[in-house]
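For this view, one protein chain was removed and the others were kept in their places.
Read from first to last, the chains carry the letters A, B and C; within each, the first residue is number 1.
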Amino acid sequence: MEAIIQYLLTGLSVGSVYAMVGLGFYVMWSAAKAVNFNFGDIFMLGAVLAVVLLDLGAPLLLAAPAAVLAAAMVAAAIERGFVRPFNREANAIGWMLTTIAVGTMLESATTALFSSNPRALPSPLAEHPIRLGGAGIYPQELLLPVALVAVAFGLEFFYRRTLTGRAMRAVAYNRVAAGLVGIDADRITLLAFFIAGLLGALAGLLIGPVIQASSTMGAVIGLKGFLVAIIAGIANARGVLVCGVLYGVAEKFIEGYLSTAARDAIGFTLMVLLLLLFPQGLFGKAEFKKV
Amino acid sequence: MGRRVRDCGRRAGLGGLLALAAIFSALSPAKAQRAEPCIGASWEVTGPLANQGLMLRIAVETALEKINAAGGVLGRPLRLVVYDDVGEPARAVDNARRIGERDNCVVMFGGARTPNAIALREPLEEMGMPWIGPISAGTTVIEHQNGRNQWMFRVSMKDRWVTGYLVDQAKQRSASGRIAFVYEGTAWGQGALPDVEAAARRAGVTLAGRETFNIGDQDMSAQMIRLRDAGVDTIILWAVDRESANMVRSMDRIGWKPKIVSAWGVTTAFARAIGPLADGIMVAGTFNWNGQLSPEAQAAFDAMKAKYPDRIRSTADLEQPSAMANAWDAVHIIVEALKLAGAYDRTKLRDAMFRVNYTGLVADYRPAFIRDNQERMDAVLAEHYKLQAFHNGMLLPIEATPYGMRN
Amino acid sequence: MSASDRPSGSGGVNRPHLLSSSRIALALFVLAIALFPWTGDFIDARFPTSYELRLVMRAMLLGIVVVGLNILVGFAGLVSLGQAALVGLGAHAAALLALRADMPFLACMAFAVALPAAMGAMLAFPTVRVRPLYLTVITIAFGLVFLNILREWVSLTGGASGLTGIPRPTILGERLMATRAASFNYYYVIALCLLLALWVQWALARSRYGRAMRAAAESENAARALGISVVGIRTLAFAISAGLAGLGGGLFANLALFVNYETFTFNSSIELLVMTILGGSGTLAGPVVGTAVLYAAGQVLQELQEWQTFAYGLLLVLVLFLMPEGIVGSLGKLAARLGRRGAVERQTGAWPNFLPGFTALASEGEERGQATLITRDLTLRFGGLTAVSSVTMEVASGTVHALIGPNGAGKSSLLNIVSGFYAATAGQVTLFGEALGHRAPHELARRGVARSFQNTELFGRMTVLENVLVGCHTRYRAGFFATLLRLPHFAREERAMLAEARLLLEVVGLTDFAEEAARNLPFGHQRRLEIARALALRPKLLLLDEPAAGLTHGEIEDLVALIRGLADRGMTIILVEHHVEMIMAVSDRVTVLDHGEVIADGAPAEVQANPAVIEAYFGHGAPAKVAA
Partner (left out) sequence: MSAPDRPSGSEGVNRPRQDQALLAVAGLRVSYGRIEAVRGVDLEVGAGEFVGLIGSNGAGKTSLMRAISGVLKPAAGQVRFDGAETTGLASHRMVARGLAMVPEGRMVFADQSVRDNLLLGSFTQLRRDPAGAVAEQDRVLALFPRLRERLDQEAGTLSGGEQQMLAIARGLLSRPRLLVIDELSLGLAPLVLDMLFPVLSELNRQGLSILLVEQMASYALAVTHRTYVMENGRVLFDGPSAELANDPRVMDAYLGRRAS
């Protein structure tokens, strides 16, 4: 019983990370029909930049938002410099390679400048776990699902209640029509990558105190976030959220009851099977192919 | 049009040829049969373990600088060339070939990864080039299945001995006698498993749990819960800094604090990342820079500090304390061997290695290696191992901490 | 991408001379590879050392894998980010069979190719039908799962420590090594395999399989309409690509005599993809160039120490910005631009030019008077919208049957049902006297239904001649291996098809444009080409979707002559058109649709006079009074 509580709690926390990263992919994909393939690096920057700012003497409450903001700006710059020029034609794949390349540069520059060592990202919420019998969780980890809910509501509010959010949905639905009502689709796309960057960097910042900040912390999480988003049917925010959390919890139960070493093999196989069963994604709608 | 298409094809084809030609011409042919006064190195320069490579480089470069300042070896300065193997065996072989054939170095250093060392066996034999491992600890690196290791030396720990050492330590410290083994899913971790099992058998200990995890794993609650529920009170750990930190976090989460005796993958960076949770964790090593230093060790540290003032400010900045001492000693053993060999010649160097007697930071190597005794291609013996422990964020000799029951 | 150095289907004519420049380049390349190990004998130096030899061998191994990836990416337009895992599968198959089953080298290699190929087919078949992106996703997942299994299945793979002690390969008792003592025999085995891979690539490019891959990549719809099973051809492409990956892997295992999972990571997959793109995907020389350049760059960048990975990324970015089509692609384009200066004027022939040979080609139509196509209560709904509503009509064989109606009347939807692109919500289609459930477009194409598209869907980067040859796809009989080996009966068939394709170009007056990329044709010519391509199928039923749209008067007149000529030769034609005048001139019967329903059906003159038709078309006279 304790174990089950533990798996649920840690699964919820890591699942929230997947969900937030997946939502980042969702936001990028809906606006641009392309993504920053190495989005994990934005996740990493959220944590690493916070450590760097703390090193420079900034207080945590300043360093944290500044790091997220800076990482999101990097994300936006990647859209402008490396996605937009390579996403002009329908079904273009150039962006995949350019974002991989720029991700390589980001990661290796971080390794060279920040060192390959893990670094602590101190947070008062990651010092003393809350114990529930034999299970336990850091308040910091509980912050993640809370943040996820906040982010989800925030996104929902943004998409449905603000003019810019509606404009972003308009761009996602039909770029031409969006332009015809006066929306600058390029700027909205840039903004979308910025927002995605906020999500990714926030996830990195929040989990950083628990898993330490390091230059390679984002690689696997970025990939998993992408797969989760695809499995969910990348065009459905709620689906991405649900799938992300579920995958996190599922991982913990696999670790608990099947195998820790083969967790990824089992998890990914599960994903592949789901994708084959639901080719449009679990929450995706069948798309109509026009002839 | 068709004509033109083919013209373009030709141009492209020629382009390919030119590219190939360019590669070859860039590689100046190695002419001399005799080797050059250089030490090659293939370890990690980039990637998650880049820091290891950097620390080794600091130790080797500093040692070489001192040696060269004193006139070099056989009248010539020795230099270091470093190539990155990004932890990949095929790259390691590329690098070894480059070191042995193009740079024509007299000897090479290897990095931490066991598979990379295994992949080098045959090329080294073919080229006849001695290899020295200052940081790898996998038993099979030196003890080859065929028992015919001729070229691979080590000034480092050996898992077969480390496991015996740690099992003993764990047995003495465990109140319940329930000891578990936790290891990373790499060749180093997996390779230690049979050694640990053998050592446990020898010590009459039944392992109460075996748990593994993958590199990059961020939560080990499942493993820790299983071990806790199995009544384990002491863990033998085979892991590096980041994953160790995550494991200790998982323990803290579930409120479980067993004793941990660890192989030397956990270093200063671990304590820096995890803070007070590191306290009390014991690590087997070959050397500790935070204790009472001999004049030679103090001089070595001062030289590193002087050469790399940005990186090395205090002894705590020597992030691979044991491996750096090993590398320091390895360089000097090579120098001694070269002097005995009397020439920059690989075979002569190899033969001379067995005649080296040298007092280093880690040990009194007398002799450093023994010919036709594969087991003794390792210079550092189990008796040289030193237990250390984290205390107040520092990795200290166990005597300097409140955790020492023995030693 | 430019047409230059792209696999060109020009096979028969303009056959390269024995001393053509590409052959010289190839010969030089082969010679350079063949002589390389012996360079030292010529320049009297210790060169190449085992280091350079190893570099070249590793580059050749990677080259084999990249050739495979090029077939996938450059031909079939799919992306794999798990290719390294397939290399690993080949490597481990070869190593394990040699170690555990004592299999001889060649048998091991056969499995090293076959297993990954089968795995590739298994991965591709269910995924490529949905979205090409899914293959990418699945390959990523496969790569990760595969590595995880390699690492954890310690008893089989040795776990992370890998497999050591792989016996040195032998052929006929000869030990294979890359040493002077062994005459560098293993080096030559690898070189031979590279040449083999290049042959496969070349043979594919100039066969119906390669053309079908490229066609499916350029226009899935048009490919399906021409009888190509898009799922099948993509699966084939991935299987071949995986097989070549396995070949590279097997050779690697026997070179290194040690394998573990670390060589086959996600990063290696990316590196392989980058090599493909860098060289110029879709070009024949690209894989070799890309592999050589990038592999060499990796060695040179070692000088930069901890910044080498950064520099690698930077180099990639620079290449992608400066040479978006890869080295060979961009150089080829440049050369083409330089060469274009002296281009000759091409003559457009008159059309339709019903040559004597053409009559024989026009398919044996059915007996006149029969109903080629009958639809009963055909209905098609998309969500709430009813595009086609209970349409019943009959198309007599050998007639031109026009389908008209205002924009949005459901004409194209009806055409899409008949050609298999849409599945009807209700109703029945009887074709050539056989009641059919929903059939995929490529199945219908094989039964003799050909179509053109409203917005011409040519394979723009393929040549005009290749476009027509794709139309011949379903009529080839030579199998896959006969094609790869270019056996005599394949060669005969290819020659026949080529002759037929050229004849069809003559019929539509495009002979002079045969080697031009289709997208470079003027609009009217594109229409002609699309029709010629459809005719290459030798259809019994030809569906033309607004063939006159955008054509000039003269062109429309020619089109009318063509349609009449085809009908006179026994072909049944359904024509969707707006040009009422043209309809009147060419059709035997007219069905008028409005809002998905048949509002009139009959001879042209009757329909023309039908007031319902006039109203549907031109509006019903005056609009109601403007609200004051």
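Operating definition for what follows: contacts are C-beta pairs under 8 Å (C-beta built on N, C-alpha and C of every residue); 3 or more make two chains touch, one makes a residue touch a chain.
Since we're looking at a predicted model, the values are computed, not measured.
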{"item": "Displayed chains contacted by the hidden chain, counting the whole assembly", "value": "A, C"}
{"item": "Chain not shown: contacting residue from C:Ala440, C:Ala549 or C:Ile599", "value": "C:Ala549"}
{"item": "Contact residue for the chain not shown (choose from A:Leu148, A:Ala185 or A:Cys243)", "value": "A:Ala185"}
{"item": "Contact residue for the chain not shown (choose from C:Asp102, C:Glu581 or C:Glu606)", "value": "C:Glu581"}
{"item": "Interface with the unshown chain - residue positions in subunit C", "value": "384, 406-408, 460, 519-523, 526, 546, 548-553, 556, 578-582, 595, 615, 617-627"}
{"item": "Residues from subunit A at the interface with the omitted partner, ascending", "value": "160, 163, 166-167, 169-170, 173-174, 176-185"}
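Rule of thumb we're sticking to: only the chains that are shown with their structure count from here on.
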{"item": "Chains in simultaneous contact with subunit B and subunit C", "value": "A"}
{"item": "Pair of chains ranked first by number of touching C-beta pairs", "value": "B-C"}
{"item": "Sites on subunit C at which at least two other chains make contact", "value": "148, 151-152, 306, 308-309"}
{"item": "Multi-chain contact sites of subunit A, meaning residues that touch two or more partners", "value": "108, 111-112, 261, 264"}
{"item": "Touch list for subunit C against partner subunit A, complex", "value": "79, 126-127, 129-134, 136-138, 140-142, 144-145, 148-149, 151-152, 221, 266, 270, 273-274, 277, 306-310, 312-314, 316-317, 320-321, 324, 382, 412, 416, 421-422, 453"}
{"item": "Subunit A partner contacts - residues on subunit B that touch it in the complex", "value": "46-51, 54, 185, 211-214, 216-223, 225, 228-229, 241-242, 245-246, 249, 252-255, 269, 272-275, 319"}
{"item": "Contact set on subunit C toward subunit B in their complex", "value": "2-6, 8, 10, 13-14, 16, 20-22, 24-26, 28-29, 32, 36, 39-40, 45-52, 54-56, 58, 148, 151-152, 154, 159-162, 164-165, 252, 256-258, 260, 262-263, 265, 280, 283-286, 288-289, 292-293, 296, 299-300, 302, 305-306, 308-309, 327-328, 331-332, 335-336, 339-340, 343, 463, 515-516"}
